[in-house]
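Below is one structure, written out as structure tokens, with a few remarks after it.
All protein chains of the complex are present and in place, except for one that has been dropped.
Per-chain numbering from 1; labels A and B assigned in written order.
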Amino acid sequence: MNLDVLFFGFAAMVALPLIYMIFTRNIIRSVFAFTISLLGLAAIYVLLNADLMAVVQILIYAGGIVVLLIFGVMLTKRTREAGVFTDHHQVVIGGLVFIGMLVFLVSGILKAGQAEWAGVEFENQIAKVGVLYLTDHLVAFELVAFLLLVALVGAAFLAKKSDH
Amino acid sequence: MAVPLSYYLLLAAFIFCVGILLVLIKKSAVFVLLGIELMLNAANLNLVAFSKFDPQLEGQVFAVFSVVLAAGEVAIALAILINIYRQYDTTSLDKLDQLKN
Partner (left out) sequence: MDSGALYIILLMMLPILAAVISTFFPARESYMITPMFHVIGIVSAYLVMDYVPIDVRWHWVANIELGMTLDRLNVVLVALVYIISSLVHLFSFHYMKDDPGIKRYYLKLAFFTVSMLGLLMADHLVLLFVFWELVGFSSYLLIGFWFKDKEKSTSARHTFMINRVADAALLIGVILLVAVFDVSKVSDVKLPEGGNPALLTLAGLMLAIGAFGKSAQFPFYGWLNKAMAGPTPVSALIHAATMVTAGVYLLARFQPLLAPNVMMVVGLVGAATALIAGVSALFQNDIKGVLAYSTISQLGYMMLGIGVGDYKASIFHLWTHAFFKAGLFLAAGSVIHFMHKANHGVDAQDMRNMGGLRKHLPFTFVTFLVCGAALSGLPFTSGFLSKEGILLATVLWANKLSPEQAWMGYSIMGAGFFAALLTPIYVSRQILLVFFGRVRTVFQINLGKKFEPTISVIVPLMVLVGGSVWFSVSKGIFDAHGWRLHRYLFPGRLTGIPEDISYYVFFASLLLTSIGVLIGYILFRPGSKKVAMYKESNILPNSIKGFWQEGWYVDRVYGVLNQGFLWTSNFTFWVDKQVVDKVVNGLGVGAVIIAKVTGVFDKYIIDGLVNFAASFFSGLGNVLKRLQAPLVQAQVAIAMVVVIVFMFWFLF
């Protein structure tokens, strides 16, 4: 099986929904397009042998963040029709920035030349990453956990309806 | 596995630029959040791609942290968004122009 084909397929799966997102004015659809794009990215992570990252991507992004975003849309739109649509503005300057950034990054990447994968082992790395989390990066791991807790409490507090 | 590193990087660059574009042109705050998530994803892709060269897998480790933080960030951002909506009755960023004065 030619993995190149797989890569280009998944890349298209990532890129095309994004292009759709640029042009659509419907937030709900764009969120779903975003979900597709995320799934494509997860597949690309698998291609890169980053299985844990792929799983996390699907769990947190596709499963968590997307739901959060949809709830956000729902909670802030009163009318059924107008609520999910949005407008574009400063299109020209946005387009210029988009093109300028793209040109800069692409030219930078192309200029940097090719790196060879030679000598790099491609194997399942979940076990290794798990050990790393609980040894070398234990402090960061715990801190992130704590941070998530704080973020949870903070978000609940902020979203709570005020008394008045 | 013949797809070179630069392809991944190019894809990440594209995702990143789309993220910027969404942040700049969409009036909806939810869209802007989407754009920010895209930019984070672009960075994650870069990290994972580069961590191929790293036997210590620092890139992957960092990318997972980044994902987790992004989740937290979205939660907080949405909470703020809801508050803003309660306050101003809109989430359209072009209406939130108190900075003008």
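Please note the rule applied: a residue touches a chain if its C-beta (ideal position, glycine included) is under 8 Å from a C-beta of that chain, and two chains touch if they have at least 3 such contacts.
Keep in mind that what you see is a predicted model, and the values were worked out from it rather than measured.
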item	value
Residue of B:3, B:18 or B:32 in touch with the missing chain, whole complex considered	B:32
Of A:12, A:59, A:74 or A:93, the one touching the omitted chain in the full complex	A:93
Selected from A:13, A:75, A:101 or A:126 as touching the chain missing from the view	A:101
Subunit B residues touching the omitted chain (full complex)	20, 23-24, 32, 93-94, 96-100
Contacts of subunit A with the absent chain, listed as residue ranges	89-90, 93-94, 96-97, 100-101, 104, 107-108
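Everything below uses one rule, namely that only the chains that are shown with their structure count from here on.
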item	value
CA centroid of subunit A to CA centroid of subunit B, Å	7
Of all residues in subunit A, those that touch subunit B in their complex	3-4, 7, 11, 14-15, 18-19, 21-22, 27, 30-31, 34, 37-38, 41, 44-45, 47-50, 52-53, 56-57, 60-61, 64-65, 68-69, 71-73, 75-76, 86-91, 93-95, 97-98, 101-102, 105-106, 109-110, 112, 114-115, 117, 120, 122, 125, 128-129, 132-133, 136-137, 140, 144, 147-148, 151-152, 154-159, 161-162
Touching residues (chain side subunit B, partner subunit A) in the complex	1-11, 13-18, 20-22, 24-28, 30-31, 33-34, 37-38, 41, 44-45, 48-49, 51-53, 56-57, 60-61, 63-65, 67-76, 78-83, 85-86, 91-92, 94
